[in-house]
Each structure stands twice: as structure tokens, then as C-alpha cells.
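Down below is the structure, laid out as C-alpha cells.
Removed: one protein chain of the complex. Kept in place: all other protein chains.
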Amino acid sequence: MPDANTAPLIELVDIEKHFGPVIALNGVSVSVKAGECHCLLGDNGAGKSTFIKTMSGVHKPTRGKILIDGKEMAFSTPRDAMEAGIATVYQDLAMIPLMSVTRNFWMGREPRKSVGPFKFFDFAEANEVTMAEMAKMGIHLRSPDQAVGTLSGGERQTVAISRAVYFGAKVLILDEPTSALGVRQTSNVLATIDKVRKKGIGVVFITHNVRHAMAVGDRFTVLNRGKTLGTAERGDIKAEELQELMAGGQELAQLEGSLGGTV
Amino acid sequence: MPDANTAPLIELVDIEKHFGPVIALNGVSVSVKAGECHCLLGDNGAGKSTFIKTMSGVHKPTRGKILIDGKEMAFSTPRDAMEAGIATVYQDLAMIPLMSVTRNFWMGREPRKSVGPFKFFDFAEANEVTMAEMAKMGIHLRSPDQAVGTLSGGERQTVAISRAVYFGAKVLILDEPTSALGVRQTSNVLATIDKVRKKGIGVVFITHNVRHAMAVGDRFTVLNRGKTLGTAERGDIKAEELQELMAGGQELAQLEGSLGGTV
Amino acid sequence: MAETQTAAPPEPEKDERVREMSRMRKALIRPELGAICGTILVFMFFLGIASDSGMFAAEGIINWGTVSAQFAIIAVGACLLMIAGEFDLSVGSMIGFSGIIIALMSVQWGFPVWFAILVAFALSLCIGALNGYLVIKTGLPSFIVTLAFLYILRGLTIFIAIATTRKTIIGGVKDVAEGDPIAWLFGGKVFSGVFVWLADLGLVGTFVAGPKAGLPVVEGIPMLMIWAIALIIFGHILLTRTRFGNWIFASGGDAQAARYVGVPVSRVKISMFMFTAFCATVFATCQVMEFGSAAADRGLLKEFEAIISVVIGGALLTGGYGSVIGAALGALIFGVVQQGLFFAGVESSLFRVFLGVILLLAVILNTYIRRMITGER
Amino acid sequence: MAETQTAAPPEPEKDERVREMSRMRKALIRPELGAICGTILVFMFFLGIASDSGMFAAEGIINWGTVSAQFAIIAVGACLLMIAGEFDLSVGSMIGFSGIIIALMSVQWGFPVWFAILVAFALSLCIGALNGYLVIKTGLPSFIVTLAFLYILRGLTIFIAIATTRKTIIGGVKDVAEGDPIAWLFGGKVFSGVFVWLADLGLVGTFVAGPKAGLPVVEGIPMLMIWAIALIIFGHILLTRTRFGNWIFASGGDAQAARYVGVPVSRVKISMFMFTAFCATVFATCQVMEFGSAAADRGLLKEFEAIISVVIGGALLTGGYGSVIGAALGALIFGVVQQGLFFAGVESSLFRVFLGVILLLAVILNTYIRRMITGER
Partner (left out) sequence: DGERFVLVSHAPDSDSWWNTIKNGLALAGEQVGAEVEYRNPPTGDIADMARIIEQTAASNPDGIITTLADPDVLSGPIQNAVAKGVPVIIINSGTPEQAADVGALMYVGQPEYDAGLAAGQRAKRDGVGSFLCVNHVVSNPVVGERCRGFADGLGVDLGTSMIDSGQDPAEIKNKVKAYLLANPDTEAVLTLGPTSADPTIQALQEMGKAGDIYFGTFDLGTEIVKAIKDGTIQWGIDQQPFLQAYLPVIVLANYQRYGVLPGNNINSGPGFITKDALAKVEEFAGEYR
């Protein structure tokens, strides 16, 4: 499993996270290498979201180490993680619908130009870059002032992803980006992941859908009850095995029988 | 396509729905028979949710007919549709988290007992029935007073479904019930659909996931841009074909190639 | 097993089930718990510092009881409305408006008092319905709509009073209310006999001088209190024991979800706006009948006092959660603190400071309790 | 093709693109559009009915200009805070509090005026920060937290004033402010020369009697207006042209989303609470310096007036959307209507009725405009 031909961009070792009496993570280790898509799978409540929130500085791990390029780091805010090159796209929380695409795109990292002693938001540049980056992802905006609320779900995901990529993320984390999307939108997002990966960025992709995972994943880690069940390389594991692993292997046999095939 | 061995429970003919300038549905016809699971598929914005909202009395169709057991009906409120035996479970809106399971289960159809001239909510009966129905679906509640907010997503869906079934729904509509669920929870919901179908209830199941559709569907209708692309019977169509139909057939070939297989 | 040892929950609900709550604890954890604790604390406090001031003698009890009852009347309306997911800033203006209508019609225009009262109720129910209709129809927050009515009603009240009588205070209602068939329902006192009997037993003091010498110091229970108790019982039963109560919770918890399962949300919300207006009018009518006069400035800031009582009582400002008993206890706390400070001889302008602090502490406590109950995060 | 003919949108955004908006229309559709229309209507109305009353002479303009400037000062603070997703009901009490602090320290305790002003600003910024901290820390709605402070601050103000001076009004600030290095910043008048010149040209009337005979009736532009304009410009630039402005929008639009991309939401919100307190203190200081006295009842209900201005100006009560220019126009409408009704000789109690109606119409219009812009449903 530990394939040492490239050093991991980020490595999380034995992460534990407790919320009061609840132990959400109980020793999870995952590493992401440049240019790979690492899929994180697992049941509802397995701790996937908690894990990536730890990775992106939202939660502080109760125990465990985060290594970036081999150096140990501690994030106290999402900003720290962003500065270390970790960008995260949350399913519902990616964008603010009432704000324009440009404002959303640059949110938190607005470009500034100085006028005398003051620094202003540089809209000219911001708009230009936004339009260009959107075009690269195949989205043609009416205008950069357009409110994000007028975009479709898939488009919003794409804006969020291209934002992350543009800001030089070394690791891009996507939490269930495809769950509400139609087939075409899903294909778009998966294609985007593929593009991003080819740029040498490490991607962490969370999904419940084994097909989606198999389509773009290079490695697969399954979480269960806050623990790693194991990590497999692409080709070492089949969709059916992965599926079984995700569901914890129990009780499914009979369902599968009556329903036919993987769900 | 029109298979006449059983009369449809509900038939929607040539439904059109306009929202101001937006034409969300432009002539959609679907029928549901007893004991079948009719899957509704289609891209984001194809009009699936609008269609089922028309079916369940939330929207009034701009044009078109709704026939129940062959008789034309017009619903002006969701209540009318419920009384006609049509129950709907919405993905996010199924339950009210701050309320107890019993209160949620009976919401809108509270059982009452008379005390003198007054009628009161009959909690004794309500609690008993709720616990029993939940147990039938394999969910063991701590107490019927438990707030729904403390249940998992899959459990909430199951409560909503069992509620619908309990109230003698003849047609059960499920809007993307599985999109946020893990494999095990999904299997549970699909198994529940299967159970419900076997009781002779007609199920309308909306999903973006072809696998999920194939697992339980008897017929498949694909919507695109507010129109029916066609209805197919189980066995007449393969997952790949369905997938292609959903995405409108375009541009996908090259994606598929690079990503491998159906998503 | 490792899982049980580490208590790592595979699914949250399983985990919840592990920590079985004791019956006792379960019975205690309810929306009004904060208010119950608050009430106990407040009473202990005043028993400690003001017990020899007459605060807990019959007369003192009627004193803070009446004030609390007043708060409770509007708090019940505000509570149900808040649980239904809306709130009403026009309560205070409505009080002024209804009062002036009654006084104007009966004293100025010579209608019988019962008719004036009925008209006031009819009018205020209409305004409540209009409030609700606008909120539902425009989808605007009720804050804005009812803020507009706060101004509109107050302006109209003053304008009508001045335009018709050249006064903003209209007196003389008592004279015209003499012998009226329903006026006593709002202004009278009941159970006078009981107090005479208690006085005979020496449990209630008697007047020692003046024209009333020998009579008990407490004449009877004012109808205001009866109304308060009746409304609390009605509200509590409506909310917790009826179908409609379930709809109130549902409308406030998630209007869309409720609508989709067939709850007539608009009707529920509009009725609650009307009920709030009804309570405000009960308040106004009791006041007019008790004091015999109406003034255009009555009810100023009462909307906040109602909201504060409700919130102290554990209801959620955003709707879907709360209890009438809690609101009533909130009103009790409010009344006891306000009057208690007088009994205790504290500088009265500090009352507002106390009130603000109590409000803050109460909501923080309530939030904590609510999270325990609902698993909210 | 069939699709284009029927205009059935395959994806919503494509459909949007079909209806390309004209440049003109696009430039017009902005948050403050409603307020712009409102302003034009209001001015047309008063030009029609009160043009001969002196309302549009220099003196009249300064009059409603000053009143509008007053509203604008607190509206700017309330606007930015509201866009950041919170609101503050303690503005009015803060005005009373700051004023009393300044008067008390300078007149009663003999500190220099500049020091008193600095202390008032420091105190109010602390209270603003405390408001914000409590809202962020407890996660309670700002309605509740600031309602508590509405009571606490007002109570403290009255208490402090009475406890130290036995009065709720403290005068004599003008005398001690004589020659103070910063007092003129709040109470002075500027551009007096311009008005003398205008008076010489006969464009502005002159005093005819008393010691001021011969001087123009308008002495100069009060600093209050300068402050209002400065704050509006500052607020507008901050909101629309800076990084921090983007953060304000983001914090109000979706605090969680903003937090996750690294926007320091807590800091933004707390600063906005502080800015609101700052604006309230500017208001109070200008008032104290202009009139020379502070009273405990200053600023009553000003919080509502600020919120109304902001909402008329097109901001969304729930945050994430709005404009400072809109709020300033809202304040202008408010001021012009209030003073204009006096000029037009309308019964003053009807002012509130007008205000309520204007508020309702404005928000309905604004909602419609907002939906057009943001595609919200």
C-alpha cells in the first residue's frame, strides 16, 4: 500500500477527533500525492467530513499529526490551511448565492491595488481573471457581476473548483460534490477533477457513489466508524469489493440478491 | 409502451407548467400502476421536481390532465392530493428536526380522540402506532418523543416513507431520497421501496443514479428540458442506454472514454 | 469490542441510545426548564431580601400577580405566534388602538359598551389577519411588516383620538360601563367572599381606618388574572394536546415541509397573528375597564416585553420550539422582578438593567437546554 | 428548434442568457433602485404641495438636510452591520448613554471635553465589541442580545444620571467646550463664508433683528452633515471597493461558507458591531456639542429609524445584500418626509402612518428588484 515512488504532498497520521463524548475519528491515516485522486469512501457518519475538516483547518485534531511536504504543521484556521495549499470545496457551502461570481471567486483572497496609502479591491483584474478561468472550465458567464444564485448546481461546483485551482492549491478536497448533480453535470465535475489531477494537484474526493469513485480515483480509502478500513490502489480492487467494504460487509447479501447488482 | 394489463393508479397527461416566462414542463405524460416502481430520471433542471410537485398538488398544472383511477381530478393543495392517496417524500423537507418522531409521523393527519365536545391529539395511540411502524421498518426508537434531529439521514427518509405507507398512500413519490446517503442507508431505502412496492403501492422514484434506478425500477421515464424522452420497461433497456438518454446523448462519449464506464 | 470501549459511534443515533437518560432527567429536560429554574431563583432571591416588605403577604402577592398576569396575557399570544415562526412588533400599538376604539365608541359616540368591545375585537382581529396576510403573501419577514404596523397603528390611534375628541386620553368609561352585560368580564373582581372569609380567619389583613375599615385588604381576584390563567391553559392545551398545536409547531419548524404534508401553514400563521391581536385586545379591554380610561400612548414597548417573556420562557426566536407554560413563567419572572425591586427598595431605574441581564442569562441557559433535547448543534 | 421556440430552459442559466438585458436596464437594476425611485417620488410630492412653505429655501434645505444627515449617520452603521448579517437594537440606548457620559465627565467631573469624548468613544466601542462577542460566542440571534443591551444601557444611563446629578438632563457642555481642540469637529459649522457670499448675492435670506442682524440665516453647513457625508463615502467605499467589503457581504450571505474559505467572519461581525456603536457615538457627540446638553431620553427608538432607513434603502434584513448609498437615500426619504409633513402642515400624528406605509411599499418594491438581480425565488 505505501507506494514510495513520489513523496506525499500531505500526510495525516493517526488523526483522532473527539466532540465532547462523541469520538468522530479514532486514528485515521491518509496521504495524498501530487497528481493523484484519492477517494474517501464510507457510510453516513463514518467521519469523512470530520476528517477533511481537520485537514482543512476547520477542526483541530484531538490527537495526531499533519505533515505537509514532510514537515509537521498545525492549522488553527481555514486560512492557515489555505496558505499551506489546501483548498476545500464543500457541497452546499461552496458559494454565496447573493454575491456575484467575481466576488465569490475571490472571496477571502481579494486582489488589491494601491491608490496612495489605501488598498482597494482590484475589480478590473478580478473580473478578467474570473472570466478567463471560468472559460477554461467551459463556463461562459453572461457577466462577472452575475449573481451565483443564477447558476446551476454543477456550475457552482465548477466555480468553486476552479477558484481553488487558480489559487494554487496543491491539494484539492471535494466533499460530495456530485451527490445532487445530474449525469451530465456529474460528468463535468469528474472531468474537471481529471483536468485538475493532470496539473499535478492532489485531489481528495469524497463520494458515496462507487462508480464515481472508480471513474476518477487512483487510490481508495474506506472509513468506518471513525477508523480506516484500509487503502487500495486503482486496479487492486473491484467496484463490488469496494462497495462491500463501504457497507461494512454485513446484511447486504440478501438485499443485493433481491435488488440485483451494486447500488 | 402502454402496457394495459393493469389500469394505472394515476395518469398524468400532457402536463405543462409555466413559471412566468420559464416553461418548466412542456407536455409530460406519465402513468403509475399498482405495485410498480416508476423511475423518473433526467438532468438537473429537466423538470422532475416540478413534475412531481404538480402530481402532489403543490403546483397547479398550466395545462394537462390528472386522472386518478381513470377519473379526472384537480388538486388545489397538497392535502387534496394526500386525500386522493398520493404521498410525497422530499429529500430535504421530509421531516422537521426540532419536533418529535411522533409529531412528525402524524403531521397533518393527527389522530384525535373526543373528550366531551373537544377533540384532542390522541398521543397514546399516536405513540404506539409510531413505535410499531418504525419497528416494522427496522428502526428502533429510544422513545417516540425523540427529536427527529437526532436521527440519521437514512432513518429520516425511512420515517417519512413509513408515514406515507401507513396513511394508505396508493402512490408514493420519492424525490432523490438517496442522494446524500451512504451505501448501507441507500440499500435500506431501496429495500424499503421494494417492500412498499410489494404491498401493491405504486412508487415514483426520482434519482440521478442509474444504478439505483436499475435496482428497483420497473419502468423508466427520462425527462429532458421539460419533455418526456420516452418510457422504457425493465429489461428493455440497459443501464448504459439509460445513462446516455439522461445526459441527452451529447458530448459524453469523450468523457466516458477518459473516465471509463458509466458514472 | 473496541467500538463499545472507545464509544466511537457508528451512527449517531446508536450512540445516543447508549447514554440512556434516567426517567428523572428526561422529565426535567423540557423547554420550560430554564424558566422553572429562573422562577425558583427569582423567588428565592426576593424571599431572601424582601420577605419582610409585605411582598409575600396577600396584598403583595396580588400586586405582583396582577403585573405578571398582564405580561402573561400578551406573552401567550406572542408565544404561540413565535412558535409558529413569526413575531409581532405591533402588539403595543394594538393595545393603544383597541383601547381608544372602545373608549371612543362607548363614551364619545354613545354606543353600548358591549358593542364597543365587540367592535374593538373585530377590528383588531382584522388587523391581525391583515398582518398575517401581508407576511404570507409578500414573503417579507414579519419584523418589517409588523414594524410598519407598529407605526401605522400608533399614528392612527393618536390621530383618531385627537381628531374626534381633542384629547389623547378618554375617560369616563366606568360610568357608561355600569351594568353592562360583558364589561365586568374584563374589569371586575371575583372571589371576594373568599377573601372576606380569609380575613375573618386572620390570614389576610383588614383595613383599619377609612371608609373600608374592617374589609379585607384584598378585595378579590381581578379578572385580569382569570383571563391570564384562562389564556395560559387554553394556549397550553392548544399547543400540546391538539392537532392544531402540532400544526403550529410544524409551521414554525419548517413551513415548506409542513405545507408539503398538507398542513395549512398560511391558515395557521394567520390565525396566530389574529390570536396575538386577540390577546392584545384582551389586555387593552381589561385595562380600559379597570381604569375607566383609554389613552393613545398605552402599550408602548409592550411588544418587546411580550417577546422577552416568551424568550425567557425557552421559545426559539426562529420558531418551531417553545412552550406556553414557559412563556407564562417568563411573564411571572418579569413581573416579580419588576415589582420585587420596589419591595426591595432598589433604585427603580436599575430595573431595566436587571431585565437585560436576566434576558441574556435566560436565553443562554435555554439554548444549552434545547441543544440537549434536540441534538441540535 | 423546438426548444428555442418554446423557451423551455434545459438549464436555468442558459435561459437567463437568452433574455440578454440591455445595458441601460442592467445599470438601473441595483439594490438602491427602489430608494432612488422613492427619493424622486418624495421630492416631487413635496415640491408639489409644499414648495411655497420655505421647504426648498436655503434654510429649509439645511433643516431637512440636517435631520436626514442625523438618520444617515446611524443608518450607515446599521447598514453595514445588517449586510454583515446582524442587527443592533441598542443603537438608540447607545446614543443616550454616550451623550450622558460626555456631559457627565466634562461638566460634572471637570475633565476636558476632548477627553470625555474619547472616553465615550472608547466605552461605546467596547460595548459594541461586547455585543458582537456575545452574538458570536453564544450563537444567539442578535435581536435578543442587543435587545438586552437596549434595556441595560438605557437603564444605566438613567441610573448614572440620576445617581450623580439627580437630574436626567445635564447641561452646560457648551461652556466647558469653549476652545476645546476637538469639540468643534462635532458641533461646529463650516463654509460660513460661502453663505455670507450667497447672502450678499441675495440668494440666502439674512437675519433682520438682534445681534445677528445682517448675517445670513444659514450660518454654515453643520458638522453633522459633514460627518454624514464622510461616513456615507467611507461606508460605500469600504463596502464596494475593498477586500473588507467583500468579507462583509460574505459574512452576511453565508457565514459558514465564508469561514471555510478563510474569511475571518467573527472579526468582521464584531468590527461591524463596533462600527455601529461608533456611528451612534458620533450621533450623540454631535448632538451634545451642538445643543450643549445631554439627556437620558435621547435616541429613543432611533434603532428602528436606522433599520427602517436601511431597509427602505434596499438591504436585506437577513444579511448579505444591500448598499450604503441606498441606506443614505433611505435616511434622506425619512428626513424629508418627516420634516416635509411639518412644512406641508399635515397633522403630525399622521407622520407615523405615512412612515409605515412607505416602509411597506419600499420593501415590497425592493424585494421585487432583488429577485430580478439575484434570480432568487
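The chains carry the letters A, B, C and D, assigned in the order they are written, with residues numbered from 1 in each.
The criterion applied here is as follows: a residue touches a chain if its C-beta (ideal position, glycine included) is under 8 Å from a C-beta of that chain, and two chains touch if they have at least 3 such contacts.
Predicted, not measured: the structure shown is a model, and the values here were computed from it.
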item: In the full complex, displayed partners of the excluded chain; value: C, D
item: Touching residue (missing chain; options D:235, D:262, D:299 or D:313); value: D:299
item: Residue among C:292, C:314, C:330 or C:356 that touches the chain left out of view; value: C:292
item: Missing-partner contacts on subunit D, residue numbers; value: 53-55, 57, 59-60, 62-64, 66-67, 96, 154, 158, 162, 166-169, 171-174, 205, 207-213, 215, 217, 287, 290-293, 295-301, 339, 342-343, 345, 348-349, 351-352
item: Missing-chain contacts mapped onto subunit C; value: 50, 53-55, 57, 59-60, 63-64, 66-67, 70, 96, 154, 158, 162, 166-169, 171-172, 207, 209-213, 215, 217, 219, 224, 287, 290-293, 295-300, 302, 338-339, 342-345, 347-349, 351
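Just so we're on the same page, only the chains that are shown with their structure count from here on.
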item: Farthest-lying chain, centroid of Cα atoms versus that of subunit A; value: C
item: Approximate Å spacing (C-alpha centroids) for the pair subunit B, subunit C; value: 43
item: Between subunit B and subunit D, centroid-to-centroid distance (C-alpha), Å; value: 50
item: Gap in Å, rounded to a whole number, between the CA centres of subunit B and subunit A; value: 30
item: Per-residue multi-chain contacts in subunit A, two or more chains; value: 43-45, 152
item: Touching two or more other chains - residues of subunit C; value: 11-12
item: In the complex with subunit A, residue positions of subunit D that touch it; value: 11-13, 16-17, 20, 26, 237, 240-243, 245-247, 249-250, 253-254, 256-264, 316, 320-321, 373-376
item: Complex interface listing, subunit D residues touching subunit C; value: 134, 138-141, 143-145, 147-152, 154-156, 158-159, 162-163, 304, 307-308, 311, 317-318, 347, 349-357, 359-360, 363-364, 367
item: Residues of subunit B touching subunit A in the complex; value: 42-46, 152-154, 176, 179-187, 190-191, 194, 208-212, 214-216, 243, 246-248, 251-252, 255-256, 258-263
